[in-house]
Every structure is written in C-alpha cells, then in structure tokens.
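Of the protein chains in this complex, all but one are displayed in their positions.
Moving on to chain A:
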Amino acid sequence: MDTGDTAWVLTSAALVLLMTPGLAFFYGGMVRTKSVLNMMMMSFSSLGIVTVLWVIYGYSLAFGDDLGGGLVGDPSQFFGLTGLMSEDSIVATIPSLAFVGFQAVFAIITVALISGAIADRAKFGAWCVFTVVWATIVYFPVAHWVFAFDGTTAGEDSVGGWIANKLLAIDFAGGTAVHINAGAAGLALALVLGKRVGWPKEPFRPHNLPFVMLGAGLLWFGWFGFNAGSALGANTLAAVAWVNTIAATAAALIGWLLVERFRDGHPTSLGAASGVVAGLVAITPAASSVSPIGSVIIGVLAGVFCALAVGLKYKLGYDDSLDVVGVHLIGGLWGTLAIGLFATSTSPAGVDGLFFGGGIDQLWRQAVGAFAVLAYSFILTLIIGFAIQKTIGFRLDEESEVEGIDGREHAESAYDSSTGGGSTRPVVAAKKTAESEVPA
C-alpha cells in the first residue's frame, strides 16, 4: 500500500463527488424557473440511490469476478462490501475501499447525466425507479466490461470484463462507460417520454446562465479527480492525464465559441460552458493515450463537433432537452474514436493510433467498444423506459408540466418573488385562525 497514492485517490474521489452537485447547477440553470428544483433533484437523488446500490451489490456487479464472457461480475462476492475493510484488501497500491469510493462517484454521475435529456417532464418517483433499474442492469455491467481489468480487485486470479481484457479498447476514465452510456440512455429516454409541451415552438430559454457557468466550473474542477484520479496513483500517469484534461478542455471552449461566432454572430456564455463540458467529455477516454498537442486537437474538434451536433435535435425532432446526446454521446464517441487516430506510444498507454503509424488496429477496437456500449445502453434503456411508462407512468401529465414540475412533484418553488408579507402564510397558523373563528 502506498500512502501518497491513497491520499490522491481519496482526494480524487471527493473531487468527482463534487461534479454531481456541479451538474445539478449546470442543468438547473438551463431550465425554466418553474422546474429548476426538479432538475437539481434528479442529480441529488442519484447521489442517494446509486450510492446505496453501490454499497449493497453495485460494486460487486462491476468489480466482482466475472461470471462468464466478461459480461458481469459476481454480485455475491463483495455483497455489502464484505471483506474489504481489512488491511490486506488492496487494489493496486491503495486500500480496496479507496477504489470502491472512487468508482462509486463515477456510477452516481453517469446516472445523473441522463436526466438532462428529460428535463421538465418526468415523474420524480418514476425517475427514482429508473435510477435503480438502469444502474443495476446497464451501468454496473458496462462498468465491468470497461473498468474491471483481470487481476485488479480480488487478487491476481480475479477475472474482469471483455472490453478491458479481450477487446483492449482504451477507455481511460470512462468515455464509453460514462458518457456514451449516459448519452445513448438520454436519447432513448427522450424518445420514450416525448417532447415537452410547446417544444420546439416555445422558447425554453435558460433561466440562470450564471448557474450554468458555476456548474461548468465545478465540473471542470471535479473532472481533474475523474481523469487524473483514474491513474489510481500519485504518479506520471496522473500528471499526464491532468495536463491533457486542461489542454483539451481549454481548446474545446475556444472551438465551441468559434462556431458560435461564425454561425450565430455572438460567442455566448452558454456556449463557453458547453464547450468546457464537451472538451472534458472527449478527453476523458483519451487522457492516458495522447500527447498534450493531441489533446488540444481532440479538444478543439470536440468543441466544433458538439456545437454542431446540438442542432440535430431540431432536425430530427427529438427533445433532448439539455443536449445530453449532443454533448455526451457525440463528445464521448469522438474522444473514444480519436484514441484510434491520435494515440501515441510516447504516452503512458503506449499505443500508436492511425496518425502515428499504428494503422487501424486500435481504431477498430475503439469503434467496437464504443458502439457496443452505445447499442446496449440504447436498447436496454428503451425497454426500461417503456416498461416504466406502461406500468407506473414516466411522463408527467400535461397540466402539471405546464403549471411547473417543482410545485407538483416537490411542493416547492425555487424563487419567492412575493415582495411583501401576507401573500403566503404557514398552513398551521391558517388552520388555527380558521378554528378560532368557529363560534363557541
């Protein structure tokens, strides 16, 4: 065990945890005043639900010994995280529970990311049910495919997932397991729930762009834990990932703004925030396998591709409200495939891509990994979504949606715009007054 590595991974885990509240601000600012709380609650509910699932059986499904074919881990092996508290239980050079915590926050944010596709119109209870089912049958297995390497979690004999060990696609910090996975699921749910009332005719302008920028800032900050923490050690690999993360993100910010400047006439704050997220998404899988210059190229193109991709929903007619598809699916696909183009053997991953003399060997591995996750996530999410819609109902009724989901689902409003006293009063006091008015 290495104390420096342990300190870094625990710190990284805390950084990644902050990304989900950051995402709540990012998404919350983009919706209207009447649905900001619901938007933020979808992220916060993921913090609650996914963590508990992770402790009970999620970690075991993802990192338990493979049950066969590299598809899913043994849920009984680490059920309740049994046996992981001892001093002998380590993953690489850190305590097993440091790894458990670090991977838990990945699962949380992946689920939370999906919620951006169904802003304003999902029943909160149905979303919570979806969270349980989706994490269980989509995220935990896919995390096993991508993150469970042979020999990592339960001694040298432990058997991991097929993408990590057989396909040998590079996904350093989760371009497939996190972003393509969430993006494909977002697309499926947007199709199951349908368009918001009034979309795309009515304006759905962001109600608070400073929230969006605050959220993007918190995401960027936390993302250093996401990417540099994925080195699982305080070492060169972590430093390379850190620098690649900042380089690609900065370039994507510029790329997105350039598209806006030339296409729309104005570089916008929403564009800057979105460019940041697009760059972070794209560099996530590639942070260990490209050079800083490669990162800049991947980043600037991520900004351009994602800025153009968010317009797809208007052309194709699906209401991916906050552009989970345009940013996470497209950004994740680009970053994952870009490894096959820009990977260099001078990087810690030690693989050459197409542009560095490696031929198409790595590129096809990346493509198979990316599209396998995309297809699995999209199809399974469609099935889960329709099942929930047909049984307990996923979509909120039209009246509640127009009135505002915050009031209907949470009995709260984000902003109190009454200026004087007297417009609201406590229910308890009102009841007492009413009783005292009854003649004795």
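We adopt the following convention: a residue touches a chain if its C-beta (ideal position, glycine included) is under 8 Å from a C-beta of that chain, and two chains touch if they have at least 3 such contacts; residues count from 1.
Operating definition for what follows: contacts and distances are computed from a predicted model.
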| item | value |
| --- | --- |
| Which of "Probable septum site-determining protein MinC", "Fumarate reductase iron-sulfur subunit", "NADH-quinone oxidoreductase subunit C" or "Nitrogen regulatory protein P-II" matches, in UniProt, the chain that is not displayed | "Nitrogen regulatory protein P-II" |
| Selected from A:Met1, A:Leu214 or A:Leu270 as touching the chain missing from the view | A:Leu270 |
| Which of A:Pro292, A:Gly311 or A:Gly393 contacts the chain that the document leaves out | A:Gly311 |
| Residues from chain A at the interface with the omitted partner, ascending | 200, 203, 205-206, 260, 263-266, 268, 270-271, 274, 307, 310-311, 314, 323, 326 |
